[in-house]
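Note that one protein chain of the assembly has been removed; the remaining protein chains are unaltered in position.
Chain nomenclature is as follows: A, B and C, assigned in order of appearance, with residue numbering initiated at 1 for each chain independently.
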Amino acid sequence: MTLLADLLTTVFDRRDRFSWRSKAGDRPLPDLAADLVAAEGEVTGLTIAQQLLAGYRLADDDTKLAFFRHLAEAMTISPAAIRAALAAYEEGQSKASYRAYMEASEPPRQELIRRLNRVPGATRALVGMRTDLLRLGGDDDALQALDLDFRHLFASWFNRGFLVLRPISWESPAHILEKIIAYEAVHAINSWDDLRDRLEPADRRCFAFFHPAMPDEPLIFVEVALTQGVPGAIHDVLTDKRPRLFPEDADTAVFYSISNCQQGLAGISFGNSLIKQVAADLAHEWPGLKTFVTLSPIPGLVRWLGSTGTSPARGEALRVQAAHYLLQAKRPDGQPLDPVARFHLGNGARILHLHADADLSQKGMAQSGGAMVNYLYDFDSVTQNHERYAAKREIAASSEIRGLAAAAEKAEKASDKSAKSATPAKATDDKTNA
Amino acid sequence: MTLLADLLTTVFDRRDRFSWRSKAGDRPLPDLAADLVAAEGEVTGLTIAQQLLAGYRLADDDTKLAFFRHLAEAMTISPAAIRAALAAYEEGQSKASYRAYMEASEPPRQELIRRLNRVPGATRALVGMRTDLLRLGGDDDALQALDLDFRHLFASWFNRGFLVLRPISWESPAHILEKIIAYEAVHAINSWDDLRDRLEPADRRCFAFFHPAMPDEPLIFVEVALTQGVPGAIHDVLTDKRPRLFPEDADTAVFYSISNCQQGLAGISFGNSLIKQVAADLAHEWPGLKTFVTLSPIPGLVRWLGSTGTSPARGEALRVQAAHYLLQAKRPDGQPLDPVARFHLGNGARILHLHADADLSQKGMAQSGGAMVNYLYDFDSVTQNHERYAAKREIAASSEIRGLAAAAEKAEKASDKSAKSATPAKATDDKTNA
Amino acid sequence: MTLLADLLTTVFDRRDRFSWRSKAGDRPLPDLAADLVAAEGEVTGLTIAQQLLAGYRLADDDTKLAFFRHLAEAMTISPAAIRAALAAYEEGQSKASYRAYMEASEPPRQELIRRLNRVPGATRALVGMRTDLLRLGGDDDALQALDLDFRHLFASWFNRGFLVLRPISWESPAHILEKIIAYEAVHAINSWDDLRDRLEPADRRCFAFFHPAMPDEPLIFVEVALTQGVPGAIHDVLTDKRPRLFPEDADTAVFYSISNCQQGLAGISFGNSLIKQVAADLAHEWPGLKTFVTLSPIPGLVRWLGSTGTSPARGEALRVQAAHYLLQAKRPDGQPLDPVARFHLGNGARILHLHADADLSQKGMAQSGGAMVNYLYDFDSVTQNHERYAAKREIAASSEIRGLAAAAEKAEKASDKSAKSATPAKATDDKTNA
Partner (left out) sequence: MTLLADLLTTVFDRRDRFSWRSKAGDRPLPDLAADLVAAEGEVTGLTIAQQLLAGYRLADDDTKLAFFRHLAEAMTISPAAIRAALAAYEEGQSKASYRAYMEASEPPRQELIRRLNRVPGATRALVGMRTDLLRLGGDDDALQALDLDFRHLFASWFNRGFLVLRPISWESPAHILEKIIAYEAVHAINSWDDLRDRLEPADRRCFAFFHPAMPDEPLIFVEVALTQGVPGAIHDVLTDKRPRLFPEDADTAVFYSISNCQQGLAGISFGNSLIKQVAADLAHEWPGLKTFVTLSPIPGLVRWLGSTGTSPARGEALRVQAAHYLLQAKRPDGQPLDPVARFHLGNGARILHLHADADLSQKGMAQSGGAMVNYLYDFDSVTQNHERYAAKREIAASSEIRGLAAAAEKAEKASDKSAKSATPAKATDDKTNA
């Protein structure tokens, strides 16, 4: 234990000393970048890296963008060099020729980023750098290519095997909790009292993934309610008027909010294993928990209805619309239009229930007309569901959902017949995608 | 603190569950490797990765070697594909074409290793895999190229910024301490009592680097004695008959043993910053410490003397020989022949004192005729020393050492004159290198 | 480390399990108390103790008071039994007769409280019990005697050697921090943002004493500002407009707020060593800190002025009044009237500076007309000051303070002369007390 407790202390100390004292020099960032990639010794390298990071921290957006352009243009791959190295390698496949190829094939900016990362606390700074890049880069091809290098390295560093799942509770450090408040993306946390209501009661749980090099920055977190039965409305979950449960009396764990925290880690997936691991841990701790289910928004429903010239209905009719949307509305690649559906179905979950009047908040009404959905994580079928979805885009759904979708198709056909000509292309599309 | 304490627990739990329960299937490792690289979803991928690691653990050397050959030959780069991607990239430099190039330019085995690393506890298994590869690979070019890929990924994962320095003491966990006993490479630790003598007294310190994904495996460690004055013999440091110091009465920190622990991390340097960081931490804790110095072996001295047809002398004459060796005996690249000298000089240390009769152990007599050397880490000159060494191979040495080396050259010239013909080419070389 | 981390977990688990599950039976508290004191085995005892604590938790004030009366009257000492045991002891001073005396001399309620304390988590419940007793007991002699037994045991359990000093920071657990907000008694903390301002800046520190059996309950805490020079107004300390200091640039540590947290521990002193220990720790961490000083309220000034028929003046005149009050206004036992002065002078501090317009809050104006005072903790003289104060009630004060007080006496004499007859009794009193 000591070990990693020490780790943290060390990391904090170093970062602090660094952040307070290190002074950026007055040399331009591109010069520092060139020097850092050229540096022979670790000593010199660390000094330059600290200057660069300090300089970057002080830089304005124009300077940052200029720095990114430099990385994108002056520190990219050299096709001629690669071809030469490749030719030499093919002539004589030796350790030396392979090493030469490896060096040539990689843009120097990757080595730059790795060397920057040697500075204690730099990982966080580099994630921030990519956040800037995504914000400033726009559609620029060269900057997007640069982003691929960041992402490539981050995917390696934030490898699932390096992440640590840990519970977030009312006993967690305040500087972590203020980030939970800030990063909650689904159902906003409005105050510290609100946060306490999500964390302190015995029938509430929260878990986050962390990376050891950013120990005070959650990467993604999930909020869980322990309940009796599957809830059908977010208000029933969030209200402080609800009866409190002893965890040992709960039979269901409801994942009612999942939030990514780091924009600079966009595209690097952590959520896949989060739910499964949390479910496994909860099942181990509370053997009475039998059902693991989400209570999820349907963020694209109203937008999609709009695209088909429809408005959200109420009650049963809304559920029919939602089932149709979840099962039939697809992207060109055959996956569902709805991003939340893609996430859970890709994870091997099954669509279990649909609820109208389930999220009456302004955001909930605007996105989905108030509808919400439960995705079920059933340990016995999650791998099979996942594989069918991955291979054939088959969507696992309960008979309830299938029935609602069938009603939607029936209604649509009836409407087609009566109207003869309404949105035929769309209908065809939908069938093709199904 | 909690956070990383939790980390560890989690990591241990997962590894244990994994190590006990996961069963290798009966499929050949190469098939699993192919499937893993091809796997779409994380769920499937994790299962295959666990099977592969479990299968590897159970494999004999022949099976392992066959697996390495498969990685080396079937999962290497495809020059044709790289050229095609490169051409496409040059035609249209887009995000998509750059991404296609990135994928083509990297051998699939790198992605394989990254995916294996997603399994909790896998980092350690992968380090073990490389240990096997170095042992079994020999001079085979393709296997050495494969090793470069391991090393490339490990250098990224074991980046200095991810490492954690922590003290090792008699209060450290026994399963860590038994590794200190096992890995001590300079002055053997013969028993737990011996270990206690190195750790428990108030004038002894030990520090190690750890990686969060291998929290119970030290990567490198250094043993330190707090003394009054610079010691000239290892026996004075190690004897339990010595007077014990209160740390606040010490003026000198002596780094008397540095050991690398992980063969599978060969070539990935941690030591550079270890001494400097330990020195900084000690200086902060005990402001009375003014001198930071090693007491180091001279492992190549006798061998080199032999190569010049000489035997180690005794007393002052041995010191003259050693000074000559350290300052003049060079590799073709201009660096000193002596590996320990290369390490400390490359770090920015200065050669301070030479001692005869300093290590009378069998090993010490065999390697250096009993001579030892102090390298001084002087904060004010370490960067300058390092840079001069890196740029011009200039060796920083005290006037004592310079004097001894001058005596050696004088003697040599005298000997040259008298003998007229002794090893003239070598002498020239030496001068050139100096 | 592990050890006490584990401790906590264990303690929490047990308490939780206990608090959720244990059911108070339906037997009256006095019956349970009698059974507990009579219980032979630990097993039976623990069960009864849990029932009693659970029953107490559910009890209303009348039931609690009845329970206290029972303890006060039925479980008190028996003079006859004590005399008998004493006589037997005098006849034959043996282990057995001494043991019999010990048992007789102690009221059974002490053993009751000790046995209750065997239940995990009970210490906190017992502190709560005494809080109730102090609230409900009033001037009742028997209940006050009962309170002495609680206090006697608590003084032993909350022995200084068992307490642990630990820093409170913005990285502390939220459930601890909410108690800091709640318990701050000097300068109210109005929100979590306000709290962050007191904890997060690098020039702010906070420390609390904890007891291992109540690990989430601070006992007393002190807030510290690191400054350049001694501040003369609380606003300068608390304002978020102040320039932020690097701790290494500070020369002064200002203890600007000390709050006791547990009413149930009234009369058990922790503060004496708190300031000295915090000062020692800060001096070790930041060698640049040379001055350790409070910025303290003068809570009794206006009240005392009122008792002399005076109102608080402004500016210099207020300082004169305050100096007079601090140096001359005494209790019958010769100690200063002002409780804060008693605390710091008893600790060995010296009165350093007096400031008018130093606390313009409503509370500050009402208590002291806005005056505040610095008490200086000078390591070299603190023991001497303390001993002189303890032995002879001598008050250590700077020449500034002595000068102000002299001005006050002069003015008073002048006023006496001019008025001839004004408040002569009071003047006499003052002299008597001085």
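Definition applied: contacts are C-beta pairs under 8 Å (C-beta built on N, C-alpha and C of every residue); 3 or more make two chains touch, one makes a residue touch a chain.
None of the values given here were measured: they were computed from a predicted structure.
In the complete assembly, the contact with the undisplayed chain comes from C:Ala145, out of C:Ala34, C:Ala59 or C:Ala145.
Across C:Ala34, C:Ala66, C:Leu86 or C:Ala202, the single residue that touches the chain missing here is C:Leu86.
Interface note: of C:Ser94, C:Ser191, C:Gln263 or C:Ser415, the residue touching the hidden chain in the full complex is C:Ser94. Touch with the chain omitted from the figure is made, among C:Gly128, C:Pro201, C:Gly232 or C:Gly346, by C:Gly346. Contact with the chain that does not appear here is found for just one residue of C:Thr63, C:Thr131 or C:Ser269, C:Ser269. Interface residues of chain C facing the missing partner chain: 1-11, 40-44, 46-47, 77, 79, 82-83, 86, 89-90, 93-95, 98-99, 101-102, 105-106, 114, 117-123, 141-142, 144-145, 147-149, 152-153, 155-157, 159-162, 164-167, 172-173, 176, 210, 212-213, 215-216, 269, 272-273, 276, 346-348, 382-383, 386-387, 390-391. Residue positions on chain B in contact with the hidden chain: 1-2, 5, 16, 20, 170-175, 177-178, 192, 196, 200, 202, 216, 246, in rising order.
Rule of thumb we're sticking to: only the chains that are shown with their structure count from here on.
Ranked by how close its mean Cα position lies to the mean of all protein Cα atoms, the top chain is A.
Centre-to-centre spacing of chain A and chain C amounts to 49 Å, using the average Cα coordinate of each chain.
Residue positions 5 of chain B are each in touch with at least two other chains.
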